[in-house]
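The other protein chains are all here in position, but one chain of the complex has been omitted.
Up next is chain A:
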Amino acid sequence: MKCFLITSEQSEVLFYWTDQEFQQNIQEKYGASQEEGHGLPAFEDSISTQFAPIIISFSTVLEQHSDNYTCFTTENNHTYVLHQFDECLYIAVNGDGEEKEDDLRRKIYVMKKMTEVLFGMVTLSGTLLKKELRPQDTEQRARLWTRLQGLLETYSSLRENDQSFLVEAVERLIHPTLCEQCIEFLERRLVQQLNSSVERAGEEVLHAFILVHTKLLAFYSSRNASTLTTSDLLALIIMVQNMYPSNVDLDDQSAEVRNADNCSTTQAQRDAESTSGSGPESFYTPEPSSSDGNSSSSGGSSGSESAGLLSMAEDPLHTLDASPPDPSTPRRVFLEVSLRDGLYPMMPHSMYCLPLWPGITLVLLTKIPTNAVAMSVYKFLEAFAKLEKRLSEIQGSSAASRGQQTIHEIRSKLDKFVKALGQSEIQLQNAWSEFKSKAFGRGGPGFTTDLIPCCNNMKTQLCGVYRQCFLAESGPSDISRRLSPGLQERAQTMVQEKLVDWKEFLLVKMRRVVVYLDPDYLTYLDDFPGLVHFICVDRSTGRMIAPSLNISERTTSELGKGPVAQFIKSKVWSLVRTTRSYLQKGHSTVTLRDGDFYFCYFLWFENETGYKLEAGDIPVLPDDSAPIGMLAWDYYRKLLRYYSKNHQGEAVKCYELLTVHLGVIPSEIILQHCRQLASKLWEPSRNPLL
């Protein structure tokens, strides 16, 4: 019973996703209210009709009570979460208890983040975004919605199954030698070769990384690239997972199915392997998930196979193929760039996903030649937004004059920009002339509130230009503006050659993360008797480390397998949710005795040299504030900035540690364990992460 909906204020559906149960529910409700004789209308219409009263009431209350709905619950524990971003209202519903209010709000924010990555600054204009999300052409709309639905399902499945998406930090594969070798290879061989090739067509590879499932094997950024934020990296991993789904548990399931079809001997072999295997030398090798590993059509949505996420077989949208027409076509993604002169959100990049083997992918992010246009557009947009805010906020000459200044500063630049675009952007030209005549002309109103519509129009036009430049359907001329297929193929082969000997090892490694705290390769269970599980996160870099939690019957982890691991997993998931709710209210240390377990959570700050800094006050946030995490909204970046105010000139780092112990262990021992974990895990000599 799940549903996700984006609508306009006029209750026009801009996007929806439902599971089968919810779809049936809606259709029954709608069918009951319709007269007989008429076939069921398009699902899109039924859902819009059913939600219309809520949507209309939302805007009425907002308008007249200047407050808005954030959450509804019913007696049978259905939860509705609502949030408005500009002109779009997002509604997430859960009726099966699998997601709590926090999860639904997070989903909304993640979806918002995904639209930003996909549509960039077009999201800054409500009108344009609405058009973008709901293309007039039904076929195009169906294609887009299927793609978004796939992303949403992929995200949900990752959040439910993957620890790195639970805590929203990137997990790395821990193998110092291999990691080092790979990074060196990416730097010296791959990126250098790509960037010196003539076939790159003006594009420049900024970042290159290798993913093993959702885990990072190696990451390299070229010297003149800005850092890729954790938020963007996590969003990209979702996209890669959506294109080449490789859920660990999913693999197991499909493997079982395949075995049943083919031969049961492999099954037995594998069982023997997986049960006997306890060290890194034992291998578990999944067969390729399909003969054609490149096509994403085999698993257009990873969630379709996993429990709870059902594809909508009846929906016409799903009959359409969601796979990109040409695998060598890059994806346009919009990522944050921080340069010396400031922060530029949503700058256009091209993303090339080159599958090496099922589950292992090489991702290249390139800067496109027309990047400068985006930066100019952003600067202009910022100036107009600032002006608009000034004009609407304060009535007075001082405010107006300051607003005037910002426009004067960009006036000549914008003149040049408009001129350079020429006749292709006649609307922007007109809007700019109108603005100028109103603002600077003698008869015009000057810098008063009357100028706000003009500001708005300018913003819309600028977003339109941006859309035209970076989002418009790629014409034939576009093909030349990307890394040539040959070049891509070469890159793919190079990395494949490099990693071919490691491939099997990596896939096993992915499954069984044994955290080596000692050079003697002892696992944490021996070092810390009574410790059941832990997660440690470095929030300043957005990296996490945790033993694997495999819940499938076929593989064993330190926690055993099957129901026990499943139980512990559900405890860990709820612990993370709980600690976030305390953190939201300013509590940075939490210990809980819950059933047979004892949970601890610590958040602390250190400086560059590892000196523990004094705990500071953590801001208390309202209940409906953005979810705490790094994917959709980087809470920790804000927290670090807030904390750093009192630590000027010092690089502050922020860490989190979560532990699960058996309840019978005395609390002094538990705290000692936590202390040791906290110091050992990030110790430079032993830690491959640093």
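Operating definition for what follows: a contact is a pair of C-beta atoms (placed from the backbone, for glycine too) under 8 Å apart; a residue touches a chain by one contact, two chains touch by 3 or more; residues count from 1.
By definition in this document, contacts and distances are computed from a predicted model.
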Omitted chain (choose from "Small ribosomal subunit protein mS29", "HPS4 biogenesis of lysosomal organelles complex 3 subunit 2", "Ferredoxin-thioredoxin reductase catalytic chain, chloroplastic" or "Ribonuclease H2 subunit B") - UniProt protein name: "HPS4 biogenesis of lysosomal organelles complex 3 subunit 2"
Option from A:C71, A:A201 or A:I452 whose C-beta touches the chain left out: A:C71
Full-complex contact with the absent chain, from A:E180, A:D526 or A:D623: A:D623
Hidden partner chain, touching residue among A:K416, A:R593 or A:R641: A:R593
For chain A, the residues touching the chain missing from this view: 25-26, 29, 50-51, 53-54, 57, 60-61, 64-65, 67-76, 78, 80, 93, 95, 574, 578, 581-582, 585-595, 600, 602-605, 612-618, 622-624, 657, 667-668, 671-672, 674-675, 677-678
